[in-house]
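Notes follow once the structure below has been shown.
Only one protein chain is missing; all other protein chains are in place.
Here is chain A:
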């Protein structure tokens, strides 16, 4: 079989050269990237601002706005010349009985059934307020355009969205691993396979555990690059289900089992902590490992990575039915018992070229 010797020179070379030209961006959950949903609400100017705290208390009793704790009830009016510098949310439109006519309600109509002194409130008007708390800085900035909201910033996510989560040195190492995956993809292509390659790395030791490429055009249609890599990691641990006759599908003997990285940098709920498992709980052999793969995995491969407890995935090019961002986000899928961080864009152009410019 193929024990491997990895050319280290390539990695060193790329580490010494210019800063990399690509950006690595996180693939966040739908909740983290969707546009802020908005709700219709009535707000009114506060004519006498000494009444503000009384009004906040009174309106919170009549219209508590359940589930909207992120909304600040009072905002400072944007126009500094305004005679009434503060505005308060009276109620949500959905809190009122539907009449079909939502415009032009008076304060008396809005608070008809309540015992609230409304003399300090001006004419109500319609506003849109964010329906859910912002999870990322872009969501917060968008939400704040509509109405002030509170934001518990996850700094790691903010940094990741700027493309600055990794240092130039870390990116140079990533490039080295992706270059190995690209070389495997090209080698597979020369064997008549799809030009997709992958590398599984133990980030603690920076050691490559397995390299593989697509083998699906041969005897086995399911031997996508990721499936091959996972099976090669199993072989490295003395298991494995298949033999691969290709020189660029290879593994190195496993050293000590990789340790789990501590949680998600991207604000994911990380389940399946390794401490909850038996110390030698097999076959979660990819626990704590990183996968570098030239193309976004399909849903079969993405779920195989969940079953194998991969630590992080870095891919170059997106794919049409891709399951780590494009069509599904298996790594953040609700209901699954393992979540992991995914980053895209590593050597994106070179990975795109594998598909669009076959060698």
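In the analysis below, a residue touches a chain if its C-beta (ideal position, glycine included) is under 8 Å from a C-beta of that chain, and two chains touch if they have at least 3 such contacts; residues count from 1.
One rule holds in what follows: contacts and distances are computed from a predicted model.
**Q** Which one, "UBC core domain-containing protein", "tRNA-specific adenosine deaminase 2", "RAB2A, member RAS oncogene family" or "small monomeric GTPase", is the UniProt name for the chain you do not see?
**A** Per the UniProt record, the undisplayed chain of the complex is "tRNA-specific adenosine deaminase 2".
**Q** From the listed residues A:231, A:290 or A:350, report the one that touches the chain absent from this view.
**A** A:231
**Q** Which of A:284, A:315 or A:340 touches the chain that is not shown?
**A** A:284
**Q** On chain A, what residues meet the omitted chain?
**A** The missing chain touches chain A at positions 219-222, 227, 230-231, 234, 237-241, 273, 275-278, 281-285, 298-300, 303-304, 306-309, 319-321, 327-328, 330, 333, 335-337.
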